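What follows is a single structure, and I will ask about it in a moment.
Note that one protein chain of the assembly has been removed; the remaining protein chains are unaltered in position.
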Amino acid sequence: MTSALNSSPAIRLDEVSKRYGRTLALDKVSLKVGEQQMFALLGPNGAGKTTLMHILSTLLRPDAGKAFVVGVDVMRKPLQARRRLGIVFQEPSLDDRLSVHENLDLHGLIFGVPRTLRRQRIEELLALVELTDWADKIVRTLSSGMKRRLEIARAFIHDSEILLLDEPTAGLDAQTRDRIWHYIRRLQTERAITVLVTTHYIEEVENCDQVCIIDNGKVLADGAPKALKRQFGQQLLRIVPKTDADHKEIVTRYAGRLSRADDTEIILTSDDTFSESFLAENGARIRALSIEVPSLESVFLTLTGRDIRDKKVGAREQTKAFGKIGGEHTR
Amino acid sequence: MKRMYRLAGELGWLGLIVVLLLLVGLVPPDTSLVEMRKTGALKVCVPTTYPPLVTGDPAQPGIDIEILLAISDYIGVELLLSPNDAIGRDFNPLNWGITRGNCQVLAGGFVDTTLTRSFLDTGPPYAETGWTIVAPAPIEYIGGLTVGVLTNIYGLDRIGLSRYLRGHDVIVRIMRNSQELVDGIAGGKLDGGVTEALLAGWLAADNDWWTASLPDELARYNLVFGLWKGDLTLKRKIVQAFRQLESDGTLAAILERYVQLPKERS
Partner (left out) sequence: MTDPGTKRSVLMIQLGGLYGLWLREVRRSFRDRGQLIGGISRPILWVVILGIGLNPYFRGEVFGKINFVVPFTYLQFIFPAVIALNILFTSVQSAVSVIWDREFGFLREVLVSPLSRGTILLGKVLGGATVAVMHGCLVLLLAKFADVNLTWMKVLEALGLMAMLAFALTSLGVVIANHIRSFQGFGIFSNAVILPLYFTSSSIFPLDPALSQEQTRVVYPEWLVIMVEWNPLTYAIDALRGALIGYNQFDPHLGILIMGVSGVVLFALALFEFRRV
């Protein structure tokens, strides 16, 4: 893995900073993504992931720092960079009055793919994401999962070497999410491309080659999931106490280890020895107990001091999410 | 393949739209033709006399009359003439007192000019005309001669004519009618006369005189029938009738019988 990093990385960010008014969206972010890696950028909403994506996709200029895709400086040679990038944005960017096929064809024309090659690629990619039967349907009639699939397929019509996915599964149900990842992985293997994904779903990130945790515009950790878990992961003890009195007792006694507590459940940070001793001492007070192995959630918790899902989804995010699944527009 | 169907479908819609608009365009825009048919007659305002267009002679009624007869025949209605003394005589057409109530068509000497078309719509042209000189013997040069000018037809460029004549030092005598002109030339008081081409030809044929059209700097005009603006259905019918007359040679035959071509051009 490291050898891939040392030879020229597919994506490289050097101390990239971006400020919006008074907010520092990105604070000296540095990253390296090796070739043909599946790289995940993990962080809550507002962490700066989308800003980073926009910089990489040449839509935004950073205030400081440099960014490179396959060695091309995105600020100096944006057109060249674009030719190598396949991008799937958070909001759908399809033309929903055209058919599936027409959307792909349009993309091919825009990216300068010659006709025969275009036709061939469209066929291949439709088969890959299993949308062949829908080739002539108007995009408006597609479900949001299918639209996502289409956008992913579209990113490959031209000779893209890097796939940038900004929250590809946001707003989709669990089953669709699985399928989307299935297609992403398949494409990655078949096309031998590098993939950079941003997401706030921790479970999706477990199978990636490398994970970078970002919050408030700063990189908090960067490495393979296993390594991160080993380094920052925290074993957790999930306790369901018997009575309220028991609840209170445990909370006061182990205040130092308290991670979170609500009406039904108490979560304590733990390790192997503590788990055993706790059970021995408090067995009578608890109804249920489970030991959670270090997970990326706990990694996140350790690094940021809060749950990735803690942040209340603001009104803006809600509207955005609504928009992502198609919104109200009926045109 | 579905792609083909979609394209065909869209073109089909487009075709439908085109057909719809064309069909709508067939809606009659006014009731002029219907109204005329109701009365069973085509009413035409004409001057009482203006040879060769309107002669007053039943045996040889005149070009315009014969054409109108042929048209009303074609349409299947009677021809009702409404002779009007004032046409052409009075310079101000408002004094002619012609209204929609009198007639649907105006004939007997209307030319297609911007001025005419400010008031009326026009039918198809059937003859050409312009200023013509008529004299007992061929005239080489008009300069310095005494000429009688008869401008009883509405629409020809009187101002241009007077400018031209004055420019050639011609002594101009205004004539009130064709009889006066003929008498003047025959009596020797006038060296010649200038008037509208067809009338000039008619007079020349009658008196065995010579005619020539004035130089091109004075315009040539098309003779037309006048129609009221907005009587589109009637106009279409008349245009249709004209086409028939042209194609079967009737028009040419009528013209041949009346028009004496100028012997020379000066």
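Here the chain labels run A and B in written order, and each chain numbers its own residues starting at 1.
By definition in this document, a residue touches a chain if its C-beta (ideal position, glycine included) is under 8 Å from a C-beta of that chain, and two chains touch if they have at least 3 such contacts.
In this text the structure is predicted, and so the values were computed from the model without any measurement.
Looking at B:M4, B:L94 or B:A137, the residue that reaches the missing chain in the full complex is B:L94. Here the missing chain is touched by one residue of B:M36, B:L53, B:L106 or B:V170, and it is B:L106. Taking the complete complex into account, A:T58 is the one of A:Q37, A:T58, A:T169 or A:Q234 that touches the chain left out. Residues of subunit A in contact with the chain left out of this view: 57-59, 79-80, 82-85, 87, 89, 91-95, 97-98, 102, 105-114, 138, 158-159, 161, 192, 323, 327, 329, 331.
Take subunit B: the residues that touch the chain left off the picture are 10, 13-14, 17-18, 20-22, 24-27, 29-30, 92-96, 98-100, 106, 114-121, 226, 228-232, 235.
Convention: only the chains that are shown with their structure count from here on.
Per-chain CA centroids place subunit A at a distance of 86 Å from subunit B. Chain contact summary for the complex, subunit A toward subunit B: residues 99, 101, 135-136. Across the interface of their complex, subunit A is touched by residues 2-3, 6 of subunit B.
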